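Left out: one protein chain. Kept in place: all the others.
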Amino acid sequence: MTRLFARHRILLPILSLAVLLAATFYMQPRAMSYFGVNLLFNLAVPIALATVAQMMIIMVNDIDLSLGAFVSLVACVTATFLHDTPVLGVLILAGLIAAYAGLGVLIHRFELPAIVVTLGMSFVWGGLALSILPSPGGTAPPWIRSLMTVKPPLVPMAVVAAVLIAAVTHFLIIRTGIGTVLRGVGGNAASVARAGWPVLRLKALAYALAGLFGVLAGMALVGLTTSADANIALRYTLLSIAGVILGGGEFIGGKVSPVGAVIGALTLALAASFLSFLRLSPDWQIGAQGAILILVLTARLIFTRRDEQEG
Amino acid sequence: MSSAKATGTPLVALTDAEKHFGAVRALDGVSLSIFPGECIGLVGHNGAGKSTLVNLVNGGLTPSAGEVNFPATGAPRALEAGVRSVFQELSLCPNLTVAENLRISHADLTGFGWRTRARAEILKSLDTVFPDHGIDPNITVDRLTIAERQMVEIAIGFAPRGTQARLVILDEPTSSLDAAIAEQLLAHIRQFCAGGGAVLFISHMMGEIFDVASTIVVMKDGKIVASRPTAEFTRASLVEAMGHVAGPEAEKAATSRPAFGADILNSKTGLTASEGEVVGLAGLAGHGQAEALAQLYFEHTSSWRAGKGSNMVFVAGDRGRDGILPLWSILRNATVSILPQIARRGIVDRAAETRIAAEWKARIGIRTADVTNNILSLSGGNQQKVLFARALASKAPVVVMDDPMRGVDVGTKQDVYAMIRSEAAKGRTFLWYSTETDEVCQCDRVFVFRDEAISAELTGADITEDRILEASFEMQGVDA
Partner (left out) sequence: MLSTVISRPWIWSWVAAAAAFVMVMALTQGRGAGELAYAALSFGAFAAIVGLGQMLVITLGPGNVDLSIPAVMTLAGTLSLKVMGSDPNTAALGLLIAVAAGVGAGLANFALIYLLRLPPIIATLSASLVFQSIAIWSNRGLRIKPPAGLADFATGRTAGVPNVALVGIALSVIVWLVLERATFGRWLLASGQNLRAARLAGIPVELVRATTYVTVAVFASIAGYLLASFSGGAALNMGQEYLLTSIAVVVIGGTSIAGGFSNVPGVWGASLFMFLVVSMLNSYGLGAGVRMMLTGLIIIGIVVAASTRRIRT
């Protein structure tokens, strides 16, 4: 049993999500419907995209403390430039992805601690966002709005999107050759370099992918909220880190799971809904989220430790 | 010279290659050509320059002077010339599967269905080198045993990877393989060379060298001191060429086993030691000696409490990983273990600290102008002396030493041997793991390790190189 969990690391995140979902349906049977499920997971789509972005960085043994500010900035750009002057908007977003690649180069080239550089970048992104939208406002481009509120038959949009994100990133990171090499950078950068790979460019690529998914997260968020403000996604930094870890990822060693990351993001989004159904006093909602996080990580620890003992 | 026998154009040719690290001449003018069909056995003591030579051949380092060429292929770099290295330290990505690791070193493996091809290629290579290996190419490397990882690494070294392996460098490839698997590897090397490939084989196991090498190259102090066909060497002449440090055995017989004090140590793994005894841990590298010592140390000391004097101190051999505190001065490195003894109300007595450091600098002969210099300003041997001083300055009755003579020059070794003897005479107990048999032979009692367990306990006149080797190897391959 514990072997099974250790070998298939994805099982534990799935189980956590299933248990939480069952508990939610038990508390609130009316949620067990097309609209109910959509409501539960609606906000999970941008969180899942942000979590995948964070995963790209964690994959190469770094961490991004600026992701929340970055997603907020993207949201502001989307609600203003992309709406008013689409061409300029696309150019700005492309520039932001390039900036992320540059960040990867900077960190690798000067051997800088990613935690500090991204911390500094969070000020930069936040400042830019504030300059664009000093007060909440802007409008979501209609096409994003309709994309995020589309109602596919049988399965709600949020679920379809989550499956799609998981499938695409799984293919990209786990199945393709370049994804394998990127994970190799996290696992043993020295041996990847010895095999003749340009590690600097690989790092830039990982960061660019993070930028790309960060941009998608910001656009998805604006599609849901219809307007933006400079602080709209600040909590995504911590949510995305927690999502990666919940999904079975580890901070070092290139051990990441895209499917797990998406499930981790869904779990975090669901936890918020679950707690509100629980009629828990609002005072304790945040704390309960922390407790759930600790609980899941404890469960994981128990399984991995057992596995180590069984050898 | 070997070139007389070999045919064709050399795969790699070193001409007067030198490599300096600061003032240290790791490689001091080496010329060597490796031809197709050759298996070169490279031997030499630790620090003779073998690793540096290997790194010049595989392009890991560029020579400070001289040249490295690949005449047979005319390729500019080792990688294109078909030079492959299997390193002693494991260089796989532990988070990837076996097949994915092949992908890392085989960049052309692209397009749809690359996984199937990678699996096929690594399986074929594994089947060729190690028949009946039983390794699943879909398993992540961190779930393999050390031996299995080594096998995968060797298989990747011999795999075609789009071109063809022409020269495979094997650095202690059998150190974690059991005898039967090692024999499979040796058989494959012979076959590979017969097919026109070349192998550069580094091993401290003489039997393997004689078994597989067509030419033996002996290195000492950064130079090639002998290079002849294997048939022209005998074990004795090879050992002589390497510069064997002989002698202590004769001395040993004279000092017959003295009476020791009470038993001071009795571990779960079966290690026992008495007061004033020097206990050796022997066996092949990586058979659990270092782990046994570390575990023993962790069990007898606390991560939570530090009394005025602990009952055990540790001398690290892997200085970078286990010993040196790189940001600190020699003085602070030397006194870190005795701080509680020289502190008053938690404040370090800096006068006493300076006095003790000066005392040990003189006593153990640390070559430095000023003990407030950074520890890294010292040579490796002197850094090791600081670690000895750190341990011996304490009052701990048991000193645990994890192969502490790595990369230490002969002079320092003699100094330290003498110091260990005199401290033991005062009643201290030493537990000493060493990879060098002549060091172990100086001990009063020896535990030989095999497969993470003690396979023999030797005392007195029983402590001989032959008995230790016997216990290290005994039974291996029989059950396979």
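Letters A and B mark the chains in the order given here, with residues in each chain numbered from 1 onward.
In this text, contacts are C-beta pairs under 8 Å (C-beta built on N, C-alpha and C of every residue); 3 or more make two chains touch, one makes a residue touch a chain.
This structure is a prediction, so every number in the text was calculated from the model and none was measured.
S.K.: Determine which of the presented chains are touched by the chain that is not presented, and list them.
M.R.: Touch partners of the hidden chain, whole complex considered, are A, B.
S.K.: Which listed residue (B:Thr301, B:Thr354, B:Ser379 or B:Thr464) would be found touching the missing chain in the intact complex?
M.R.: B:Thr301
S.K.: Pick from A:Leu12, A:Ala48, A:Leu96 or A:Leu128: which residue touches the chain that isn't shown?
M.R.: Touches the omitted chain: A:Leu128.
S.K.: In the full complex, which of B:Ala75, B:Val348, B:Met419 or B:Leu469 touches the chain missing from this view?
M.R.: B:Val348
S.K.: What is the set of chain B residues that contact the non-displayed chain in the whole complex?
M.R.: 294, 297-298, 301-306, 310, 313-314, 316, 321-328, 332, 336-337, 339-340, 343, 346-348, 350, 390, 394
S.K.: Of the residues in chain A, which ones touch the absent chain?
M.R.: 63, 106, 110-113, 115-117, 119-132, 134, 230, 238, 241-242, 245, 251, 281-291, 293-294, 297-298, 301
Just so we're on the same page, only the chains that are shown with their structure count from here on.
S.K.: Please output the residues of chain B touching chain A within their complex, sorted ascending.
M.R.: Result: residues 60, 79, 85, 91-96, 100-101, 103-105, 107, 109-110, 114-115, 143 of chain B touch chain A.
S.K.: Touching chain B in the complex: which residues of chain A?
M.R.: Interface residues on the chain A side: 7, 175, 177, 180-181, 183-184, 186-188, 190-192, 194-197, 253-255.
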